[in-house]
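All protein chains of the complex are present and in place, except for one that has been dropped.
So that you can tell them apart, the chains are marked A and B in the order they are listed, and the count of residues begins at 1 in each.
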Amino acid sequence: MNAPGAVYNYIEPQLPPHIARKPLLKIVFGDFLSATLTIVAIAIILSILPVLNWALINAHWNVASPAECQDGGACWAFIRAKARLIMFGLYPPGEQWRAVAVILLILAMILASLSPRLWNAKLLAVWATAIGVMLILMGGGIAGLRFVPTSKWGGLPVTLLLAVLSLGLAFPLAVLLALGRRSPLPVIRSISVAVIELVRGLPLVGLLFVAAILLPLLLPAGWTIDKLGRTLAALTIFAAAYLAEVIRGGLQGLDDGQIEAAEALGIPYWKMIWHIVLPQAIQNVIPPLTNTAIVMVKNTSLVLIVGVFDMLSAARSATTDPAWPAPSTEAYMFVALIYFLICFGISLYSRHLELKVSARAHG
Amino acid sequence: MLKTILATAAVGACLTTTALAQTTLDTVIERGRLICGASQGTPGFGAPDDDGYWRGLDVETCRAVAVAVLDDKDAVDFVPLSGQQRIPALQTGEIDILPRTLTWTLQRDGNGINFTTPNYYEFTGFMMPKSLEITKVEDMVGASVCVQTGSTTELVVNDTSTKNGLDLQPVVFDNTTAARQAFFSGRCDALITDAGALASVRATMADNPDDYVIFPATPYMDALTPAVRHGDDQWMDIVTWSIQALIAAEAFGITQDNIDSFAETEDPRIRRFLGLDPGNGSALGLSEDFAYRIVKALGNYGEMFDRNVGGGSPLKLERGRNALFSDGGLMFPLAFQ
Partner (left out) sequence: MFSSLWYSARLRAWAAQAALVAGVVLFVSWIAGNTATNLAERGIRTGFDYLWRPARFPISESVVTYNPSDSFFWAYVVGLANTLWLSVIAIVLATVLGLFVGLARRSSHPFLSRLAGIYVTTLRNIPLIVQLLCWYGVATSLFPAPREALQPLPGLYLSIRGVYAPSLTLAPTGAFFLMSCTLLFIAAMVAAWRYPRPSSIRRPWLLFITTAAWAVVSVALFKALGTPVGLEFPELKGLNFRGGTTLSPEFAAIILGLTIYTSAFVGEIIRGGIEAVNKGQWEGARALGLSERRIMFKVVLPQALRIIVPPLTTQYLSTVKNTTLAVAVGYPELGLVVNTVINQTGQAIESIMVMLGVFLTISLSVAVFMNWYNARVALVVR
């Protein structure tokens, strides 16, 4: 088609253009938009400065008397003075080592179960024993320990116990509900759906009201479960409904061939669930599972509304001491910090697990 | 349809539970502990001290019942309850007795609660900073008032406001602590609750108690009365007469220290009161000397008042209407016979 004698301008083969790393100044003040954004960012940082000034520079860390906290800055000395009350509530001071032991035991157990390689039936048994030991330590009444009624439990051990127990008890329930929702049997499926959707449709505060105020009216006279137990029940049911949806997601992601192969081999249903279905389903949903765990740790703080003496209620009651001038912000910040450490820890761990799982899947 | 199911189920459940149902007295004896509803902390009336030991007038009312039934003033567990939980907790059997500052009202009496006998008479009051220079309700036009739910004070705010055309602005909290903190932080001009509790709050939570003034919100007096659940008459009698024993002891001039000197008394009423002549205890299902043991363990009402809220306490409240009738008060001992 081309006219004879035409000159073809072949383009020389080239390397892809070199992506120059933009100098920082250019990114930050390169054009109108980024300059505006930089100014906005700097303005935000500057507006935080007075807070830092209040929290760090003007703050009182150590005072001889509460009156020294009168001027402006944050009164962290208040936290020092009230640390015992916030951490352990009304727990008898003489028996405090037991509450400390419970916290340490929970931390030790969590550290011990970090590695997924250890996740097996034995670990479950160890957890069950450990929780039993914790409850005995807190409650006493046997083995020479003084009896401490749950109305005196308080602070961080209650928060941790509520979180660990509600998640632990909810998990098997959630597995049942999730399997039920995927079941081919219509009755089982509709009951599971009804339970899950009912609980997920309600605010946790509503469930806590039911547990704290209504539950005793629904049980026969003479059956009394104490308030802590009732709030734990509400938290457990709530966690179960949300976990069930997460696990259902994992089940849906599972290849049908896995189940068909297991059935063809004649593996009994529950063995198949335990050894084949659950391990794979859970591996698929580690991020949402840990998310739910974080949500539940945060949710334990709602028990304040029904008057359970968790860490937050303890902090609130610590602020009523008239000797200290208006320290409520400091107290809540301290509690916020503890929650942050726990929840952020869980999310870091989740990220680590995810990487490990994907590394194994690809490598 | 639903109703029939409910009714059938109810009949079925009745058959099983009536066999199991126990009187409160049996339950308490079997448990070995009395469970008592406590406030979330009103020093003088009911609050744990630094060692977690509960003290206060209402708390000691519970201790008196524990002495009468279990012969141990420390065989009591206190369950802190918020305003809205206290009545359901009593109705559902979570607690055996609710001594904390509960006003005797018809609506409560008619709805699953039985009141025993008043242990404190008080008006509902307002507390305001002196700097506002207001000392009577009529001047409170436009004031904002911190109120806690779960009490009769909500109704008082409304009634007072309407009656005097004050246009009060209520700020309602679900929690005692929150309402008090809001008041001291300046969120409201006034705090409303019964005047005894106001005195307690002023004495324990204010930077300087002298900066605050308390005055009545209504011309009406409230009878703060320990309550028990509806449907157990024996238990109601036990609580009523345990409180009465405190008042009667004061009327008889019996105190914790001098009670043993009455062992030889000839006065037939005092002899019956102390159980020297039998009959009173067994009528209630208690041991004969229950009144003796109460006074021996806790003293009489006057001593209790003085120790917790009167001259012997930081609250320094006057006896006023809580004095014996013979001293011009409203405390009136019933006949121990």
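The working rule: contacts are C-beta pairs under 8 Å (C-beta built on N, C-alpha and C of every residue); 3 or more make two chains touch, one makes a residue touch a chain.
Owing to the predicted nature of the structure, the values given are computational and were not obtained by experimental measurement.
Per the touch definition above, the residue from A:301, A:317 or A:350 contacting the chain not shown is A:301. Between the chain not shown and the residues B:32, B:142 or B:165, the one that touches is B:142.
Within the full complex, the residue among A:83, A:118, A:214 or A:261 touching the omitted chain is A:214.
Contact with the chain that does not appear here is found for just one residue of B:39, B:61 or B:91, B:91.
Summarising the interface, chain B meets the missing chain with residues 5-14, 17, 21, 83-84, 87-88, 91-92, 107-108, 110-113, 132, 140-144, 147, 149-151, 154-155, 157-159, 161-162, 168-175, 178-179, 182, 185-187, 189, 229-231. The chain not displayed touches chain A at residues 24, 27-28, 33-34, 37-38, 40-42, 44-45, 185-188, 191, 197-198, 200-206, 209-210, 213-214, 217-221, 294, 298-299, 301-302, 304-305, 312, 316, 326, 328-329, 332-333, 335-336, 339-340, 343-344, 347.
Rule of thumb we're sticking to: only the chains that are shown with their structure count from here on.
Mean C-alpha positions place chain A and chain B at a centre distance of 41 Å.
Interface residues of chain A, counted against chain B in their complex, comprise 90, 92-93, 149, 151-152, 212-214, 216-217, 220-222, 224, 226-227, 305-307, 309, 316-317, 319-320, 322, 325-326, 328. The part of chain B that touches chain A in the complex is made up of residues 13, 16-17, 20-22, 27, 40-41, 48, 51-52, 77-82, 84-85, 88-89, 91-94, 174, 177-178, 180-181, 184-185, 204-207.
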